[in-house]
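Missing here: one protein chain of the complex. Every other protein chain is in place.
Up next, subunit A:
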Amino acid sequence: MRKYSVFAVAREALRGHKGWGPQWASPEPRKDYDVIIIGGGGHGLGAAYYLAKEHGITNVAVLEKGWIGGGNTGRNTTIIRSNYLYEESMDIYEHSLKLWENLSQDLNYNVMYSPRGVMMLSHNIHDQQSFKRHINANRLYGIDNEWLTPEQAKAYCPPLDIAKNARYPINGAALQRRGGTARHDAVAWGYARGASDRGVHIIQNCEVTGIRRDETGKVTGVDTNRGFIGAKKIGVSAAGHSSVLMEMADVRVPLQSQPLQALVSEPLKPMFPCVVMSNSVHAYISQSDKGELVIGAGTDQYNSYSQTGGLQIITHTLDAICELFPMFRRVKMMRQWGGIVDVTQDRSPIQGITPVPGLFLNAGWGTGGFKATPGSANLFAHLIARGEPHRLAAGLTLDRFRTGRLIDEAAAAAVAH
C-alpha cells in the first residue's frame, strides 16, 4: 500500500495524478477462509481490519451484497458521541470515541473526525432531570458531558432560538464537547484499504443466500450468488438484514427492521458550528464540510426493508428544525433517503456468540451505529478471534433477553437515539 502523505500529493500533482491506483483489491473469492464477515459496512470492514492488524488473522473475506459502505454506513447522519446512561453502553461507545480520535492516523486515511461538540436540547423538566442524570453518570465514569444554561447553549450555537415564547422552549442543554461528526464514506474506504493491504479479501456484489453447517451444528461456510465459500468462522454484521441472515442458521433474534430517514439541504456557507439533537421534538442537525445541513428524522413505525419512508416523518422533523432555528425556514432541501435499521427491544446492540458454534453476531445498532463503528469493529474482531467477548462488550449478549439483563437505553432516552 502506498502511504498517503503531503509528499505523495505533491509527487502526484507533478505527474498529473496518474500514479494513485485503486485503494483496495477486488480479488476472486478463494474456496475457503478462516473467517468470513457478512456485511461490508463500516462495522464489517473494520472488524476485518482489526482481525488482521491486532489478531494476525488475514485469511479473511468480507462479503458485501452491494458495494461497500452503500448501506447504513453511507446513509446515516454521522453523529459521534458517547454520553449514554448505562455502563455497558458507555464502555463500548467511549472505547469507540477514543478510537475515533486517532483513526485518521491509524488508517493513514482522513476520516475527517471533527470533535465540534454534540449538544442535546432540553425542553422541559423531564428532559432536564434525565439529562442531568446522564451527565452525572457520565462524569462519574470519566466521560465528558456538561450542563449548559439556555444562554450558554445560544453562545455555543448562535442559530438557536432560546426565546421564552418559542414553540419548543429550551431550558438548558447537555453538551459533550468531544462528540462531533466524521466522513462516513471515508470510514468504509479507509478500513477497506487498510484491511485489503493486510490480505483481507473484499468481495462486493456477493450476496449470501445460505449458511451451511455440519452434523454437529458448526458452521462450514456460506452459499452465495458466486457459489459456495467455506469458512471456519462467520461473523454477521449486516444491520437491517441481520435477522434475515440469522434465520438461515435457524437462529431467531429479537430484532425489528425499520426505515430511518435522513435528508440534506442545499449547500450553505459555514454557519452551524456543532451538532444539535433534540430527543423530545425528534430532530438532529449538523452542517457537513460541503455546507449541506444534514438532518436526521425518526424511524417509521412499521417493519420494512424498502429503504424509504413516509413523508410525514421528515415533515415532522423539519417542523421542529424550523422552530428551533428560524433562520433555516427558507432553506431548500436537496435529497432525502432511507436506511433500514435493526432495532432491539432495549435499544442496545447485540454483539456476541450465538447458539450456532462458529457463528458470531454484531447487530441491533439501530439508529445509532455509526458512532460505534471503530469500537464495535474492534471488539467484534476480538470476539471472532478469541471466541469470547471482550470485557468492554461482555454485557451485549444475545441471551440477555432470556436472562433479563437488559441494557435499557430505550427507557433512559425515551426515544430511539
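Here, contacts are C-beta pairs under 8 Å (C-beta built on N, C-alpha and C of every residue); 3 or more make two chains touch, one makes a residue touch a chain; residues count from 1.
As a convention for this text, contacts and distances are computed from a predicted model.
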"ATP-binding cassette domain-containing protein", "Sarcosine oxidase subunit delta", "Biopolymer transport protein ExbD/TolR" or "Aminomethyltransferase" - which is the UniProt name of the missing chain: "Sarcosine oxidase subunit delta"
Of the listed residues A:164, A:252, A:269 or A:330, which contacts the missing chain in the full complex? A:252
Listed residues A:26, A:225 or A:345, member touching the removed chain: A:345
Where the complex has a chain not shown, which of A:3, A:31 or A:402 is the residue touching it? A:402
The one residue from A:5, A:205, A:225 or A:301 touching the chain left out of view is A:301
If I consider the whole complex, including the chain that's not displayed, which of A:140, A:155, A:311 or A:411 touches that chain? A:311
If the missing chain were put back, which residues of subunit A would it touch? 241, 243-244, 252-257, 301-306, 310-312, 345, 401-404
